[in-house]
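Only one protein chain is missing from this complex, and each of the others stays in its spot.
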Amino acid sequence: MGVVLETVAVSRSFGAVKAADNLSLRFAEGQVVGIVGPNGSGKTTFVNIVTGYVKPTHGRILFRDRDITRLRPREVTNLGIARSFQIPQLYTHLTVLENMLIALSVQERRHWEFWRPLRLDGRVEAALRVLDQFGFQDGADQRVSTLPEGGRKVLDVALSFALQPSVLLLDEPTSGVSVDDKFGVMDTLMRVVKESGVTAVFVEHDMDVVARYADRVLVFAEGTILADDRPEAVFANPAVRAHVLGEGV
Amino acid sequence: MEQLAIVGLDGLVFASYLFLVSAGLTFIYGVMRILNVAHGSLYGLGAYLGAWLVLRLWPGGTSGQGPLNPALSYVVLLLAALLVGLTVGPFLERVFIRRVADRGEVIPLILTFALFLILDDVMKLIWGVNPLLADLPYSMLGSVSLAGVNYPRYPFLLTGVAALAGGLLWLIVNRTRFGKLVISVIADREVSSALGINVPRIYTFAFALGAVMAALGGAFIAPMISVVPGISIEVIILAFAVTTIGGLGSVGGAAIGALLVGVLRAAAVHYAPEFDLFVIYALMTLILLVKPRGLFGGVEVRRI
Amino acid sequence: MKLLYGRGWLLPGRGWLLVGLFLLIAVAPFIPGWLVFLLTIAFAKGLVVLGVVLLLRGDLVSFGHGLYYAAGAYAAGLALRAGLPVRDAAVLVLLGVVVSTALAAIVGLFLARYRGIFFGMLSVAFSMILYSLLLKLYWLTGGTDGLSVRVSSIFGLQPGAEYLRLAQYYFVLALTVGAVYVAYRLTASPLGYLMRAIYDNEIRVEYMGASVRRAIYRTYLLSGALGGLGGALTAITVGHIAPDLAYWTVSGEFVFVALLGGTGSVLAPLLGSVVFEFVRNYAFKLSPYTWQLLLGSVLLVVILFAPGGLWSIFERLARREPGETAPRKERRWALSWRR
Partner (left out) sequence: MQRAAQLPRVLSLVVGLALVWTACAPGAPSSGGAQKPAEIKIAMVDFMSGGAAKFGTGALNAGKMLFDQINEQGGIGGVKVSYQMVDENGTVDQVVTNFRRLVLDEKVDAVIGYTSSANCLAVAPVAEELKKLTVIHICGTYRLFEEGSYKYVIRTSSQGVTDSVGAAAYVARMKPDLKTVAGINDDYAWGRDSWDMFIHALRRLKPDVQVREELWPKAFVGEYSAEISKLQAARPDVIHTSLWGGHMDSFIKQAQARGLFGESLVIMTTGETALLTLSRDVPQGVAMSGRGQYLYIPEPEKNEMNRRFIADYSSQFNEIPVYPAYRMAQSILGLKAAYEKAIQAKNGGWPTQEEVIAAWDDLTYETPTGTIRTRSHDSQQQAVYGITSGNYDPKWGFPLLDRIQVFPADKVNPPLGTKTIQWIDSSFTLQ
């Protein structure tokens, strides 16, 4: 299993707050990694740094041994690192299908075409296929603005997934999803992820969720790594429990 | 050397005029995110009402004959500006602009464009088409000899008024409770209304304040020029230029922008008369290219 | 700055299109000449508005489209003044389009970096620069006197004097239909949807790996070309051009008409343009002394009471309940592209 993504001594601070402090991490092909940690421990910042939205003050980011530290989000995405968002970033005036069609057109690099229509049959079916995987069997013609929060979160991931990345970063895929939907949503996402064999890194609050789906867990604290191990080992670690769950020791 | 002094002087005069007409525009934008084309009309109304009142009260023209002391004419101009600003301003805001306030920046702008068309004819209906020449306040001050050419005193009064108005605006925003409310509304509209601030009322006040500035510009420029139909249209595009140069929403920026444009145009008139108009928009473009948000424009951040 | 636009259909059903086209062609000879002329002008300007709308769909408001309107017109005018041998409408229009597109290719480089009000202001600045040049370069442009643009033939044909206007009408109509079709293909294409994506969420577009700036730039080129086309057509129709083609009020008018018509369809700009020209003409006729007041009031009413523009009224008439039936309608169109 080769290393696909690597961060080398990456640091970034906002004023006094250290969001990333000398982070050196390696992510192997096909791994599913969960990131846990309290708010402000630098989880989202880590995703932003890797995808080029935030530039690190020190350190380098390597994708397949290529330095991508200074690349813009678009360039990073085109190399094969896609991300989803804590607050879903969707085209709310358009339908679910149209959102997906746009994602596919970009993925196929035909988004500059200005003569052939977006809705070619082949494309529509391909889009519907991806949507089906994520459980949008019907209502593909629904306007995104009318989707429930859970649906948006899934679609947000689905769009990133449709780009066929080799690394997929999911920023709190279940935040804002009602407790009873949580596992449903997560199941859907993880099934697809596992099937596709994409390297997935997901930021998550919920221990149970992480324990259930990750085969490796990173625990963030003030921009540093408190623990990095298999889920059961990590959650056995009292320091982690104290830190993350706030349990007394 | 003398030449330069004169250029500076002329620039200052034109700048004061520009500042008076653009400060209100940029202030309203800063608070309400609305680019008010009808601003030009408020300027026009101020000019017409001011000139008309002066002509009414001192029918003798420059001789200043009339029941009142000619010195009062300046007060009359001020009152005219306040009258226009505090009646027409809130009227426009409450009756029209408020209805589209939540529809982005373009629709309100276009709405004010419609109001601008309407008000242009309204002025014509009220005051007819004859030019109003109320130059009593202008000629009364006489002139001084500066750097070899003699120069009327009134333009300096104009500069004074501009400085005073700008200063007052600054005080109102930075030193009064209303100002604090305005600032918080600018910072975050939702939060402020959540905190129980009556945002609509703030908007009305802010708009009225901007309107007064516009009318003030009109009323005090009126004695220098002959007030004719269609004076509104020139002003607004100049004000656009000044405000974008200074940075939309920044009153201080408007002051700098006005000075830049004023001096540049004066210089053009003296050294390259061909380009007195061209330089203004060339500068506007240049500034926008190097500093997209103008010299003092804020930056917008979006979190994801 | 979010404009509010309904999903709209890009085009109504094909049947209606053909009927409409038939009427536009067939009725012309039987309506009074000034009406034909008015329609000709309305279509020519409608094309500029169409250009504005293409950008509006990406949430970009070009308050300076007078730049291309004037560029197209003056390209034709100056060519004739410089002694261009052929006085053919088609040649002049081609020239106008080429020049304005080239201009857009340069100006677009800068503008594509801007959004919101700043995009608008910078476009104003550019158009006002052209305005002051047209005004000041008296020896070249004839200052406010302007230039006369008289054509002697259309595609080599030389219609008799009494049919000249009709010929021009059909010429403009043909080009309009063509341009609208191109614009329609664009709006239905990936690039067109990318603009709507930008309207909704630029960040996501970048995170999909598409360049927002390039998308805007390419759309801007077509938008500028349409501006030049409209300008050149107006020039040869009116027969005389003056610098105020580039003045900010003219540009403002285009945005105005765009919102009047609505952004939901590629036909909306033409509708808006025709209605606008009619209103203005009757304003001149009905209240010669206060036509601005009348014109302003009408537009005020539309803005306040028909938020989606005139086209949205059609939409409301066309479907019982708006919103959810929309997709099927658009789907029907989509299906008609099956191959």
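Things worth noting here:
Going in written order, the chains are labelled A, B and C, and every chain counts its residues from 1.
Definition applied: contacts are C-beta pairs under 8 Å (C-beta built on N, C-alpha and C of every residue); 3 or more make two chains touch, one makes a residue touch a chain.
In this text, all values refer to a predicted model and were calculated from it rather than measured experimentally.
Every visible chain touched by the undisplayed chain in the complete complex is listed here: B, C.
Touch with the chain that is not drawn comes from one residue among B:208, B:221 or B:259, which is B:221. From the options C:41, C:188, C:205 or C:274, the residue with contact to the unseen chain in the full assembly is C:41. When the omitted chain is restored, the residue from C:64, C:120 or C:146 that touches it is C:146.
On the side of subunit C, the interface with the absent chain consists of residues 14, 18, 21-22, 25-26, 28-30, 32-35, 37-38, 41, 135-136, 138, 142-146, 148, 150, 161-164, 234, 237-242, 244-245, 250, 277, 280-281, 284-285, 288-289, 291-292, 336-339, using the contact rule stated above.
Residues of subunit B in touch with the missing chain: 3, 6-7, 9-11, 13-14, 17, 61-63, 120-121, 124, 129-131, 133, 135, 138-139, 142-143, 148-152, 154-155, 221, 224-231, 234, 265-266, 269-270, 273-274, 276-277.
What we mean here is this: only the chains that are shown with their structure count from here on.
Subunit A and subunit B have CA centres that are 51 Å apart. Distance between chain centres (mean CA atoms), subunit A to subunit C: 43 Å. Touching of two or more other chains is recorded for residues 203 of subunit C. Multi-chain contact residues, meaning those touching two or more other chains, occur in subunit A at positions 89. Within the complex, the subunit C residues that touch subunit B are 1-4, 56, 61, 110, 113-114, 116-118, 120-122, 124-126, 128-129, 131-133, 135-136, 203, 248-249, 252, 255-256, 259, 289-293, 295-297, 299-300, 303-304, 307. Only residues 51, 72-74, 77-78, 82-83, 89-95, 98, 101-103, 105-107, 110-121, 124, 141-143, 159-160, 163 of subunit A touch subunit C when the two sit together in their complex. Put simply, subunit B touches subunit C in their complex at residues 35, 37, 96, 99-100, 103-107, 110-111, 113-118, 120-122, 124-125, 233, 237, 240-241, 244, 248, 274-275, 277-278, 280-282, 284-285, 288-289, 292-293, 302, 304.
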